[in-house]
Structure formats: structure tokens, C-alpha cells
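Following this message is one structure expressed as C-alpha cells.
Only a single protein chain was left out; the remaining protein chains are all shown in position.
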Amino acid sequence: MGPDPIDRRGFLALSGGALLCTIAGQEVATDEGQIDVEGLSRQVKVPPKVTAAEWRGEDAGARRLAALPSGGTTREYWIAAEPVQWDIVPTHRDQMMAQKVKGRSKFGAYGYRPYSAGFKSPLGKATVPGPLIEAEVGDTIVVHFRNKLQAPVTMHPHGIFYANEMDGAYKGKWTDPGGFVQRNRTFTYVWEAQEGTEGSWLYHDHGPMDPLPVFKGLFGPLVIRKRGEARPDAEFFLAFHTFDPSITGLQGTFYCVNGKAYAGNTPTLEARVGQRVGFHVYGIDNFFHTFHLHGHRWSEPDGRIVDNKTFGPADSFSFELVEDNPGRWFYHCHVFQHLHQGMNGWYLVS
Amino acid sequence: MGPDPIDRRGFLALSGGALLCTIAGQEVATDEGQIDVEGLSRQVKVPPKVTAAEWRGEDAGARRLAALPSGGTTREYWIAAEPVQWDIVPTHRDQMMAQKVKGRSKFGAYGYRPYSAGFKSPLGKATVPGPLIEAEVGDTIVVHFRNKLQAPVTMHPHGIFYANEMDGAYKGKWTDPGGFVQRNRTFTYVWEAQEGTEGSWLYHDHGPMDPLPVFKGLFGPLVIRKRGEARPDAEFFLAFHTFDPSITGLQGTFYCVNGKAYAGNTPTLEARVGQRVGFHVYGIDNFFHTFHLHGHRWSEPDGRIVDNKTFGPADSFSFELVEDNPGRWFYHCHVFQHLHQGMNGWYLVS
Partner (left out) sequence: MGPDPIDRRGFLALSGGALLCTIAGQEVATDEGQIDVEGLSRQVKVPPKVTAAEWRGEDAGARRLAALPSGGTTREYWIAAEPVQWDIVPTHRDQMMAQKVKGRSKFGAYGYRPYSAGFKSPLGKATVPGPLIEAEVGDTIVVHFRNKLQAPVTMHPHGIFYANEMDGAYKGKWTDPGGFVQRNRTFTYVWEAQEGTEGSWLYHDHGPMDPLPVFKGLFGPLVIRKRGEARPDAEFFLAFHTFDPSITGLQGTFYCVNGKAYAGNTPTLEARVGQRVGFHVYGIDNFFHTFHLHGHRWSEPDGRIVDNKTFGPADSFSFELVEDNPGRWFYHCHVFQHLHQGMNGWYLVS
């Protein structure tokens, strides 16, 4: 990055590189080569309320929990943000077009990783997207979040109710401790699944390095069900997003579902005829997508029947169908360019 | 295309050319000059089930028809995919801006063409979009599809029910005969307008050359009406799509409605005050559009009143209004760049 951001901005306009963000006065763009998130993060100042809370040993989560009316179930999660070696196209094959996907596809991603109580032991690997967080209306979700990355990151939820300091968002000089969780620190988020928050949502980093940690994989699904609602027999959570060369250091942009690209690498969904099948679809990149499912269609809440639906960054939607059509089907983004750069997968019905 | 797709991919990133697809290991991009679809197609292997079915003389359509419960009406279509010389701006005028549209606008498109029973005689020219396919709930649609192009293509329907092998989609090594219809071969698609499939839909190629044949014009409208439902007095089917230089060999991208660009070339719709007027709008390119109609508005199924609506690739929507406002009106995409590159037309109400 040049010494003069103004000239740099002019250069960006000329070169076609898209500006991703400006961090600590440095313009970060898609034509940079791989971005050094950790290096950049060392130039970001710790906000005053973060320093003060640490100095006083305040626990905002405990305080918030104490303030809640007693009653509902508390669902407790232990989740860490960690680096993870991630292979976007492990088979190096595109089953849709029956051809090889050439080139390297592994890079240093960020993932959320679930742990057992007290961070005793991991319950699996760090993944893209992170683990499912779920609740029913009336529950309180407590997430003990530990940052094992070299850069400050957070967890910001969509849809659910949360008090201001549980927002998980960097807000410059107004940033609360939950909006700037430093390396090796733990913050306890308390989120409340109040009446009127039911739905399928995302959580994701919204810290001072935004959007770079999200683009490296720090997002995951959050579902709030109605009280006592039966779960579908099969249920799929599908995040549509991209891995850009500036994030991966790889060649070309990968259009992904759940961190993977090309059928045979993306999730292969399975269901049986007669089952009640639930789909939850999310977008979490700079692009707009459409979700299309072959051989099936569903009713929207307004009564329209669709088999293809537009959604944008941080949108989420759900639908259910009763499975009636056996076979090997595609699900895919119907933006042809995205489809052909990996945003497709199999849905197998037996 | 260079010998090394990895370097080529890097080059694409530098040059700003968008990757359209990868076919037989060849990366095909928007900055290629006109793409040789037929030449590329000769490098694609015929899938094993396609070869086997041909060798055994199997007729999947006849088998599917025999398996259906008898009862509903069968609506039979004979449709061929054919090359067609297509003029995007036949008047060479843009009536919206009252100016000349300079440069050539004719190219070798692909179109679906309707024939009489048994392909005896054409019922018109091959067009972009193809002929309207329509049914009522309960009907079975049978499409005898003949490929008169030099490249394998298909017909893939949206919305309607179809068994797995009637999908019309290339699926690599799992491809059924209907997903890879070779030159001069005929395949019979059987699609079922079951309860819950009513709506306005698209059909389009989804074969091994995808998305190139779609981008050359292989798409059309499919409507499934409720049983006995009265048709509107006037009804319009409008596909919003683009012709890219890589497809046409022409200069600049044309933003089209039904294969034409600029008012006076795009469909001029006509209706009279008092008529019930139906609009069916589709997107079938890489872009998101909004549909705007001057001097009018309509009710969405959720009760909202709108005069402008976002839709994406393979989305479709319909609305009706009772005409109450005479005059010369525009319909157009409200993405200003698309509007000014041709995506507009007249709606004349007398």
C-alpha cells in the first residue's frame, strides 16, 4: 500500500481492484495479493471502553444475565475463533461439469470452533461456517467466545434480541468490550430469543477488521424456533459466499456453499421421500445470489410458489417441503457466473 | 486460450474479463472475442448413460408417460433448437433517447422453434425467447425436442413437476439422455403440471455447454394456470437478459427484453382501458434487474403496492392490473446502466 491513500484510491479506480475496506488509514483492495490481516490489526488502537473494562475486570455477560428476568432456558455455548487450514476443492473435481479443477485450493482460513463446557475440549474442528447455534423462543443464549486468532474479532448475531453492549460490533470510540475481543481473551455474549425473533439467522464477526475476518470464514448459522416446534426430518444450512484471491492468496475467486466449491465438494444433501425437509439459506459476501433447487418448488409466506429466490448479503430465508421426488438433483446459485465458478451441489433423494 | 488454465485464470483476474464457464478444461471468458460454441462442444465426451440409451433405443419419454396415472389432459409440443440470424436493434434507433444506435446488431443466435405434430412444418421462426408452453393444473406437458444445432443442448423447465430423468440437465457422468441431446436427435420430455406448480416459469438449455446456449438465446416462457382460470384480456411475457460481445461478436453488451434492445425494437405492448392485463417477467442472465412500469402499479401477493420490483437470474413473477390509464408509457429496468443500454420499451394504452 502506497503512502498516499488518495493516489492509491485513484489507482484502484484505474486498476479495477475493488476496495474492500480501509483499516487504520490503509486502503485494502482485492488486487493486493493476499492481505496480511494480523499485520494490519496491529495498527488498530484498542478502544477506551475495552481497555477500561479489562483493567477493572468487568464481566458484561454476567451483569446482563443477572439483569434478566429468571424463567426461560439458558443455552450455553463455548466457541473459539481459530485459524484453520481449509481446502475449498478437496477433490479437485467439478462433478457438475465432469472436469478437473486445476490449481491449489488450500489456504489459511478463520473458523469458529465449538468446545465443551469451560473450553475443556474441542467438539470438532474449526469450520466454515461455524457451528449451529439454536434456541427456542423464550430461551437465552450464552456464548462464551474466545479469540485464538492474532487479530481482534467478535461475534455479531442477526435477528435475536441483544442489549447494546452485546452487539459484537466495533463502533470506533464507542466500542464496547464485546465489539473488540483481543487475542486470547474471552467475552461472554448474552442474547435473548424473545417473542418475535423466530427465524433463521446468521452470526458473524463485526470487529475492527471487518470485513476481512468474515471473508476468511468467520460466520455461522443461528436458528430460533417456535416454542416446542418439531424439527424437520432433514435440515440443511447453506451459506452462499465467496473466497477472493485477496483473502486466500489463491488464483481466481471461488464461489462457495459452506466454504466449499463445486459439486462433490460442497455439501451433498440427502433426504428420503416422505420426509419433511427444511432448507435455510444465507448470503454473506459482496454479491447477490439466487437459490435454485431442481425438481422441487416451495411456497413462500405470501403464497407464491417459487423454485428460485433472490437474496443478498446477510439476507437469510427458510422453507420446508415434503419430499416427493427421488433422484440426483442440483441445488445452485442461478447467477450463471457464480454457478460455473463453484456455487452448486447435489441433493440426493432416495 | 492459453495452455495453462492457472495462468489464464490469473490473466482473467488482471484483464477484467469475467469467466463465463469452463468447458472441457477450457476457460471461457467475456473477453475472448466471439466464442466458438460448436468447436468447444466437440471436446465434450458423451456421457455413458446417453450412449447406452441410444444403443438400446430406449425412449424415456414413452416410459414416463406409461407410468403416469391416466386422466389429465396431455398437451403436446414439437420444438426444435435451431440457429437463427438475429437482429437485436433492427431499427438502429433508440426511441427513448431519440437517437441512432450505431454499429452492427445482427449475429448468429440460437432459438427454440415450434413445429406442427411430428415436426411436419414449422409454425414460425426460431425466436428469442422460444414459444410459450402452457398448461393448466392437472395437465401433462409432452415436449418432443429436436436438436438442430451443432452442439448438444437440452430443455430444462422451472416450476413444473418432472421425474429425475426429465430434468434436462447435464450432470457429468450421471447425465441422463434428456440432459445431453445430440445434433439431429430427438428427446421427449414429459413434465407434469401437478397441484402446487401453478405460476409463471422459464424453460432453458441446461446441457453440457451451459451457460453459452442460454446466452445465445435458448430460453422461453412456461405458464401453468389454475384449472379453468380465465386468461387476461391482454398478456405479456417479458424476458430480461443480455447479449454479451463474447456471444455475439458485436461491440458492447446489449441489455435486452425478449432478444431486442431499445424502445421501438423491444416489444411494444398494447392494451385498452378496461382490459385485465397480465404481465409475466423473467430474468435470465448474470445480472439483477428491477421491473418498472410508468403510470401504473400493482398489488403483490403480500398486499404491498409496488411499481418497481427486483428480480434475479431465473426468477419469474407475474401480476395483473385492470387498465385505467391511457397513453404512451415506458416499461424498463430501473438499473440506470441497463436502461440506457437498451432495457426499455413502450406500453401503449388506448
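Letters A and B mark the chains in the order given here, with residues in each chain numbered from 1 onward.
We adopt the following convention: a contact is a pair of C-beta atoms (placed from the backbone, for glycine too) under 8 Å apart; a residue touches a chain by one contact, two chains touch by 3 or more.
Given the structure is predicted, the values throughout are model-derived calculations rather than measurements.
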| item | value |
| --- | --- |
| Selected residue (touches chain absent from view) among A:Gly61, A:Gly111, A:Pro129 or A:Gly159 | A:Gly159 |
| Touching residue (missing chain; options A:Glu54, A:Glu229 or A:Glu300) | A:Glu300 |
| Contacting the left-out chain in the complete assembly, out of A:Asp285, A:Asp307 or A:Glu323 | A:Asp285 |
| Footprint left on subunit B by the chain that the document does not show | 16, 31, 94-100, 102-103, 245, 251-252, 263, 288-290, 292, 294-295, 297, 299-310, 325-330, 334-337, 339-341 |
| Chain not shown, touching residues in subunit A | 5-6, 9-10, 12-13, 16, 18-25, 45, 47, 158-159, 161-165, 167, 169-174, 196-199, 201, 208, 210-211, 214-215, 285-286, 288, 300-302, 310-317 |
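Quick note on the criterion: only the chains that are shown with their structure count from here on.
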| item | value |
| --- | --- |
| Cα-superposition angle relating the copies subunit B and subunit A, to nearest 5° | 120 |
| Distance from the mean Cα position of subunit B to that of subunit A, given in whole angstrom | 34 |
